[in-house]
Every structure is written in structure tokens, then in C-alpha cells.
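Have a look at the structure that comes next, please.
Our next item is subunit A:
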Amino acid sequence: MGAHAAYVWSAYAAAGLILPVMALASLLRLRGALRRQAALEADLDAMRADGDG
Partner candidate 1 sequence: MSNPAPTGLAVDDLSCRRGDHEVFAGLSCGAEAGGALVLRGPNGAGKSSLLRVLAGFIPPSAGTVRWKGEDIGDDPGAHRAVLHYVGHLDPLKPVLSAAENLTALARLMGGQILVVEALERFGIAHLRDLPVRFLSAGQRRRLNLARLVATPRPLWLLDEPTVALDARATAELEQLIADHRAAGGVVVAATHIGIEIPGAAVVELAGRRRRAA
Partner candidate 2 sequence: MSAFWGVVRRDLLIARRQGGSSLLAVGFFVVVAALFPFAVGADPATLRGVAPGVIWVSALLATLLSLDRLFQADFEDGSLDVLALSPLPLFMTVLAKVLAHWLVVGLPLVIAAPLVGVLLNLPLAAFPVLLGAALLGTPALSLIGAIGAALTAGVRRGGVLVPLLVLPLYIPTLIFGVAATAAAADGLPVAEPLMLLASLTLMALVVAPVASAGALRLALG
Partner candidate 3 sequence: MTVMSGWHRFANPTRFSRLSARILPWTLALTLVLFAAGLYLALVASPPDARQGETVRIMYLHVPAAWMALFVYVLLAVFSGMGYIWKHPLADIAAKNCAPIGAGFTLLALVTGSLWGAPMWGTWWEWGDARLTSFLILFFLYLGYIALWQVFEDPEKAARAAAILAMVGLINIPVIHFSVQWWHTLHQPASVFRAGGPTIDSSMLWPLFVMLGAFKAYFVTVLLWRIRAEVAERRVRALQMMQAEA
């Protein structure tokens, strides 16, 4: 029985690796994009504020 347990644990380890990494990658991508967007919106507003608009 013990040998089989190794297979089970490695399967769950694989799931424990693939799924969270994919979720984390997507989350980081989202955070980065939102931050870049906010920065650019700020720049443009600033430019509009002092420029003739």
C-alpha cells in the first residue's frame, strides 16, 4: 500500500503546484496591469491639467 501512497501524494503535489502557480501568475499580471493603468491615467490627467487641455 505504501508504494501507492507515493503516487497519490505526487499527484496532489502536482495539483498543488500547477493550480496555485497559474492563479498567482494571473493575479500578479492583473495587479501589474492595474498599477500601470493607474499611473498612465494620472500622467494624462496631469498633462491635461497644465496643458491647454
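Basically, contacts are C-beta pairs under 8 Å (C-beta built on N, C-alpha and C of every residue); 3 or more make two chains touch, one makes a residue touch a chain; residues count from 1.
On the choice of candidates, all candidates are chains of the complex that A comes from, given by their letters.
Since the structure is predicted, the reported quantities are computational estimates derived from the model, not experimental observations.
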Statement: subunit A in this complex touches just one of 1, 2 or 3, namely candidate 3
Touch list for subunit A against partner candidate 3, complex: 1, 3-5, 7-8, 10-12, 14-15, 18-19, 22-23, 26-27, 29-30, 32-34, 36-37, 40-41, 43-44, 47, 51
